[in-house]
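These notes concern the structure reproduced below.
One chain of protein is taken out of this complex; the other chains stay put.
And then subunit A:
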């Protein structure tokens, strides 16, 4: 198993070397077998930012426009699906309805002391969102060498997509670097 290894990534934790199938452009195109593999082997190439969509006011929404830098990395539908789900979560968090009124009135009646003990609905939904992003990273994005950052860590301004590639592969992925360069210029 180890003898056929040409390119690989040594995992210091498990002291195993993850095997690459020769001839398969996995590392070159930045595909990782799992999230842990990416953690140990990856180097950041560039970051793509999906901006906020303010066409419906100040509610939190992200643009579903597909960034061109991700064309070679991920299918359009997958990313759009993720962004749409996130948008629906944010809409749920900011929904003004019966539950939010109850929460608001209760808080007002207790001079807002209740906020010290209780978690607001928004915070609960944000926790759900970070769980969702973690799951999406593990299942969809890490195997493609991408990583989503929770927008709350970027002040809800952007959805940051980090593009990684394998450190071990020498001539790896000049295309992604060049494409990011060309888009930068």
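The rule we apply is simple: a residue touches a chain if its C-beta (ideal position, glycine included) is under 8 Å from a C-beta of that chain, and two chains touch if they have at least 3 such contacts; residues count from 1.
As a working rule, contacts and distances are computed from a predicted model.
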{"item": "Protein name as given in UniProt for the chain not displayed, \"Proteasome subunit beta\", \"Palmitoyltransferase\", \"ETHYLENE RECEPTOR\" or \"Transcription initiation factor TFIID subunit 10\"", "value": "\"Palmitoyltransferase\""}
{"item": "Footprint left on subunit A by the chain that the document does not show", "value": "35, 38-49, 52, 54-58, 93-96, 100-101, 103-105, 107-108, 111-113, 115, 120-123, 126, 130, 133-134, 137, 147, 149-150, 152-158, 160, 162, 167, 170-174, 177-178, 181, 183-184"}
